[in-house]
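Here is the structure we will look at, set down as structure tokens.
With one protein chain removed, the remaining protein chains of the complex are shown where they sit.
Should a chain be cited, it is by its letter among A, B, C and D, assigned in written order, with residues numbered from 1 in that chain.
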Amino acid sequence: MRRFFSLGLLCLLLLSVTVTAQAQTSATVEANDAAALELLNALDVRSYSAKGEAINAILQSDDERARDWLQSLLDGRLQRTDDGRFVVVLDNQGRDWPVADALTNEPLGEMSRRDLDRIGINNNLRNQLRSAIAVVDLYSPNVERRRISASRLLGEVDEELAEPLSQLIAEEEDAEVARRLTQALAIYQVESGELEGVETLRGSLHPRVRVALSRAANSDDPIIADAANEALSSIEQNLKINRGLETLYFGLSLGSVLVLAAIGLAITFGVMGVINMAHGELIMLGAYTTWMMQQLLPGQPGLALILSIPAGFMVAALVGIAIERGVIQFLKGRPLETLLATFGISLILQQLVRTVISPLNRTVITPEWMSGSLVINDALSLTLNRMFVLGFALVVFAALMLIMRRTRLGLEVRAVTQNRAMARSMGIRATRVDIMTFALGSGVAGLAGVALSQLTNVGPNLGQNYIIDSFMVVVFGGVGNLWGTLVAGLSLGIINQVLEPWAGAVLAKIIVLVFIILFIQKRPRGLFPQKGRAAEG
Amino acid sequence: MSLLQSLTTRDRVFDFMAPQASPVDVRHGPILYMEDVTVSFDGFKAINNLNLTIDDGELRCIIGPNGAGKTTMMDIITGKTRPNAGSVWFGSRHNLLQMNEPDIASLGIGRKFQKPTVFEALSVFENLELAMAADKRIFPTLTARMTGEIKDRINEVLETIGLTELRYQPAGILSHGQKQWLEIGMLLMQRPRLLLVDEPVAGMTEQEMERTAELLTGLAGKQSVVVVEHDMGFVRSIARKVTVLHQGSVLAEGSMDQVSSDPKVVEVYLGADDEEAA
Amino acid sequence: MLAIEKLNQFYGESHTLWDLDLDVPEGQCTCVMGRNGVGKTTLMKAIMGEVAVKSGQLRYQGEGGEIELTKKAVEARSRLGIGFVPQGRQIFPLLSVEENLRTGLAARSDGLKKIPERIYELFPVLKEMKHRRGGDLSGGQQQQLAIGRALVIEPKLLILDEPGEGIQPNIVTQIGQVIRQLIKEDGLTVLLVEQKLPFARKYADRFVIMDRGRPVAKGEIAELSNELIKQHLTV
Amino acid sequence: MMTQSSSSQFWLTRPFGERATQIFLGVLFAALLLVTVLHVALPQGHPLHVNAYTVNLFGKYLSYALLAVAVDLVWGYLGILSLGHGAFFAIGGYAMGMYLMRQIGDRGTYGDPVLPDFMVFLNWDSLPWYWLGFDMAWFAFAMVLLAPGLLALVFGFLAFRSRVTGVYLSIITQALTFALMLAFFRNEMGFGGNNGLTDFRELLGYNLRSNDTRLGLFIATGVALALGYILCRAIVTSKLGRVCVATRDAEARTRFIGYRVERFQLFVFVVSAMLAGLAGALYVPQVGIINPSEFSPIFSIEIVLWVALGGRATLYGAVIGAILVNYAKTIFTGVMPDAWLFALGAMFVLVTVLLPKGVAGLLLHLKRRKKSAALPKEATA
Partner (left out) sequence: QDDDPIKVGILHSLSGTMAISETVLKDTVEMLIEQQNDAGGLLGRQLEAVVVDPASNWPLFAERARELLAQEEVDVIFGNWTSVSRKAVLPVVEELNGLLFYPVQYEGEESSENVFYTGAAPNQQAIPAVEYLINEVGIERFALVGTDYVYPRTTNRILEAFLKDEHGIADEDIMINYTPFGHSDWQNIVSEIRRFGEEGKPTAVISTINGDANVPFYTELSNQGIDAADIPVIAFSVGEQELTGIDTGPLVGHLAAWNYFMSVDTDDNYDFIDAWIDYTGDEEAVTNDPMEAHYIGFNMWAEAVRKAGTTDVDAVKDAIIGVAVPNLSGGYAAMMPNHHITKPVLIGEVQDNGQFDIVWQTPSTVAGDAWSDYLPGSRDLIADWRKPMECGNFNVVNGSCGGSTAAEEAEAALAE
């Protein structure tokens, strides 16, 4: 992006890193401390350009702690106490923070925020630090670090770096790192007008490559320009395909959210016929359960999230049972009235969360293994959190399908909703069926909440945001048909995402709604209608 | 079909522009004519190349095993079910397959359903009032008034169906048999040219059956009546011509004696040991 | 098998069953008759618990001795061995034929998971249409399904509310024969509501005529005279 | 019963023969009169004085009540659970709002004689075509009825023709209002986006910020409610009303006796939409703002809740429900700002569980009890 580095400096660095490695053993600690303090002191200035120079100074020093300091500085943990010492903050939650001495690494207990001054950095410095660390890391024995630093070099190579780079490529064992470095070199070659570079870059989807080729395509040299153009057009072609795949993924992912939110309702509303306006709040409870679990298990967001799956189900199911027993059982045969009562319940649950927990959103942490993307290629990466949600939605759907199709509960609940009196006459314990089914639907809503906590706000309004969509998906799919809910959710998601790039988010949403209205004219009973004499009345 | 077209045919949007339904034309033959009608549900042929003709003023009994397609046949005539193939004409002018239920009903085809369906929230009286032959467009309905004449007619029918005492009760509380009667009453109020009566005497006592028989035979002549019934005693008491349906097509047709001695009919329907019919 | 005493039932404010006494002897077929709206169906529903009774007793001779039905939940009654074929069939319209039958398995004590083959033997059409939705069946097919469904629970007492309604004659005959067969072979007790005299005469052992919510005549079926019929069954 | 014939010559006069309507109109006009007298005749400090704030508040409730009546007409009698009636209300409101905006003239912030303020600062150079005519009262008032009526006509025509019923109909009405909400939120639509239309000054030359105008609007809303009620009552007590009920309970069966059900549905739906539009038009000058949130699906659901709480299919129940819920909201949000949702939620739950037919059902029940207590027990044989 930016030429953040003077190349002379870079070479110097490469040199110094190698030198440091040898010098380290012989350096004396005491002499270092005074010098180190001076280095750090230089950081404690207001001007960011002065800080930048201080950082360079640290890099050029042969102090073995340099990388740690830079990392702490990058993380914003390098701070200065009122009495002029430098400390590293170990944990910066709350008002008092545990700290350690920056020079000795000795823990110093807790300090108040009032007594600490952060050594601030801005994005430019952050870039500088990253690159500095990256260049150091290019020589790291750690392959992962080398890969990251190699990626950063794309578009950043120039004359003086080109040479050491070729040598590094030759020595590199990791194919990925080598490929990246080759590309980085090739970009430099293209920029300096060498045709060879264009050939190397052909087919690469990396944006920096594209920028370089675009520039080359406008170059005065017709041979280069033609080659670059040709390479570009094949890249564009490839990009288009990848963009299509990406849109499909976006659609599936949005769809899976809709499915998850709606699937519990497909049970309570679709199968049981209860217009459960509190469905959204049950989702909300699932999300809050995740938050609660993460509070109970600090530092283990992943474990907490996994435990939230059963916990979220249970919490929502129990609340569902309470709702069923407390209210809905009295409304048998009056399905429309369940609308009124459950709306009341939804108001109560929302306000309950506001009063008991907080009107503010809560932070739910995304565990390491769920954040970031799965990189398919330079132009296509799939976000992991959404991939998990998509998978989760499918698993939940399959499980529900099994329960409704393969267990007695599935049969009994359908019998009870179709003809309650007769079902009881057949010996079906209708009350128990009601409780279990409602608990199941509610529990699934809770599961949706657990998943949604990874994508969106965990706050008192969470439920409200999903209730309308959920009903729409269930009805659009065809009431009482789980497949319908799945297909409806996924297809609405895909339609929305396909429309969005050219219509914009607002218009896309409107178009989807109009589409639903028109579609229902064609199929007045949804995507998968209940068929047959009885349904047609 | 297209939106534009339906908007341009304004008489379909605005009731008051609709022409008066033209009377059924029976000068050239039967009142109901079904030819090669076929209906299939998910591949199952409920009606299979059915041909049936009902003459004006005729009383026809239709019998046949459960699932033979009798009710489905009525569904086709009244516009509830669209056949996959074939043609259905009412008189020589009206192609019923191109009309919807209310149009067919206002042409003068009335129906009593196998499973009694009445308007449960309305009183017995109101059920009859709504069924009554009248101008059923919006504004006439809105401004319709209850005249003494209408009241008399309703009361008359109430008397006939024995529900006078219950006339202000909501129809929802009626017993099964009472609903059957109410359905018959509604049919009478409609004064249709063609009555389709699906199992009128199910759940009736012997004496009620007799009354129903009288009623239906009384109507025949002026109106055409098609009766579906499994009670052979009843069929025998009213039948002139009987059609036997089996697997969606006509198995036999003729007088009661003819068909009940037909071995095929005995085999699929009456049973060897048919004492009720005796 | 079932002894009903002083049963009173109300729909809202209207008194439908009046101090009704009725005995259903074990191993016999008792036929209840009466004009439309006298309360036959209501009585059956009261026995099943589908309508609440105001007062009176329903004493049922179950496996473990006498049981007071009024104290039992509806779903418990079928588990005690009472099978019910209601008026109007009450098929679960969106369940397949097979699923309709399977609902009856809940009430069986032996935990059977499959529909007994015998049901399909009795009503072959059900096997043929096993996968069709109950609601799509023709009226008569539904009636057969309703009877089949009640038989799935292997009842001790079978309540049939106008079972022949809408069924083709040869199958009506067959149903009558099955009832007799079950009575004879399994000691089944049958409580039958029937308007059609020939059927009642042929397959019932005893009759009860109801009028305005109470029994007005009862006896062996042979004693069902034309006079009684004229008096109570004519409008 | 409803079938009792009335000697009236004109169907609209039929409801006057009904006891319930007489009582309703009596109570309504007594209330209008009482509030007016207490507001006008008593001095400011008097304990019984009704201040302008309260008059205004009740004016708003009455417009909600008219909206609820419109919803009850389609839901209670036709069985169409419209979850999108807020759309018609809002459109009526916007029609009125556009008129009121045009009345501002050059007194707006930027002093533009034609363009409303929001158009000036978003650089519109001329009035979009659909704003034309709204400077004329007659045109605007006609649009108050015609715009929602037309939308209902087109939407209803499509839906009823395709025989969309039950929840499917409910959901597409909801989709309709949701789509309109999103559309109206867009600034490009030319309706002021999220900020909507505000800063109204006068209506037919009367200053909207004067207490007399407020009283006038309150009375006008009351009268509109009475007229709307009578119209709805006339419809439901007519034979057409019974066809509606028949449709609600057994749509297919109604067709088989010869009624073109979709036209009846369309007719009543359009009438209801126009009443809702009228309610919206009366609402806007009283609250001083119209913004797309009136299109929000939750608002439409709330309207249904008023009706359900008051008692469905009675019309006066809808009025009771609308006033009760909104009054409760006013009281609760003032008295217990942190906990009023608990109270409101509990109210919904308790009414549903304890009063199956809503408040109107309770009234009916009490009346019957009184009646049967008055008459000594009849012997029933």
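The rule is simple: a residue touches a chain if its C-beta (ideal position, glycine included) is under 8 Å from a C-beta of that chain, and two chains touch if they have at least 3 such contacts.
Worth saying up front: this structure is predicted, and the values here are computed from it rather than measured.
*Asks:* List the neighbours, among the chains on screen, of the chain that has been left out.
*Replies:* A, D
*Asks:* If the hidden chain were put back, which of A:71, A:329, A:461 or A:521 would touch it?
*Replies:* Candidates A:71, A:329, A:461 or A:521; residue touching the omitted chain: A:461.
*Asks:* Identify the residue among D:114, D:287 or D:355 that touches the chain left out of the display.
*Replies:* Candidates D:114, D:287 or D:355; residue touching the omitted chain: D:287.
*Asks:* Check the options A:200, A:425, A:497 or A:530 and report the residue that touches the missing chain.
*Replies:* Only one of A:200, A:425, A:497 or A:530 touches the chain omitted from view, namely A:497.
*Asks:* Tell me where the left-out chain touches subunit D, residue by residue.
*Replies:* Touching the chain left out of view, subunit D contributes residues 51-53, 56-57, 60, 106-112, 118, 120-123, 182, 185-187, 192-196, 198-201, 207, 209, 283, 287-289, 291, 293, 329-330, 333-334, 337-338, 340-341.
*Asks:* For subunit A, which positions touch the chain that isn't shown here?
*Replies:* Spelled out for subunit A, the touching residues are 1-2, 48, 75-76, 92-95, 113-114, 117-118, 120-124, 126-127, 130, 207-208, 210-211, 214-215, 246-247, 250, 253-254, 257, 350-351, 354, 359-366, 371-373, 381, 383-386, 454-461, 464-465, 496-497, 500-501, 504-506, 509.
Convention: only the chains that are shown with their structure count from here on.
*Asks:* How far is the middle of subunit C from the middle of subunit D, if each middle is the mean of its Cα atoms, in Å?
*Replies:* The computed centroid separation for subunit C versus subunit D comes out at 52 Å.
*Asks:* I'd like the Å distance between the centres of subunit A and subunit C, where a centre is the mean of that chain's Cα atoms.
*Replies:* Going by mean C-alpha positions, subunit A sits 62 Å from subunit C.
*Asks:* Would you mind listing the residues of subunit B that make contact with two or more other chains?
*Replies:* none
*Asks:* Pull out every residue in subunit C that's touching 2 or more other chains.
*Replies:* Residues 136 of subunit C touch two or more partner chains.
*Asks:* What does subunit D use to touch subunit B in their complex?
*Replies:* Against subunit B, subunit D makes touches at 1-3, 5, 10-11, 157-158, 161, 235, 238-240, 242-243, 245-246, 248-250, 252-261, 263-264, 267.
*Asks:* Contact residues on subunit A for subunit D in the complex?
*Replies:* Touch list, subunit A to subunit D: 277, 327, 330-331, 334, 336-341, 343-348, 350-352, 355, 464, 468, 471-472, 475-476, 479, 506, 509-510, 513-514, 516-518, 520-522, 524-526, 536-537.
*Asks:* What residues of subunit D sit close enough to touch subunit A in their complex?
*Replies:* Result: residues 81, 155, 158-159, 161-165, 167-168, 170-172, 174-176, 178-179, 182-183, 185-186, 250-252, 297-298, 301, 304-305, 308-309, 312, 338-339, 341-342, 344-349, 351-353, 356 of subunit D touch subunit A.
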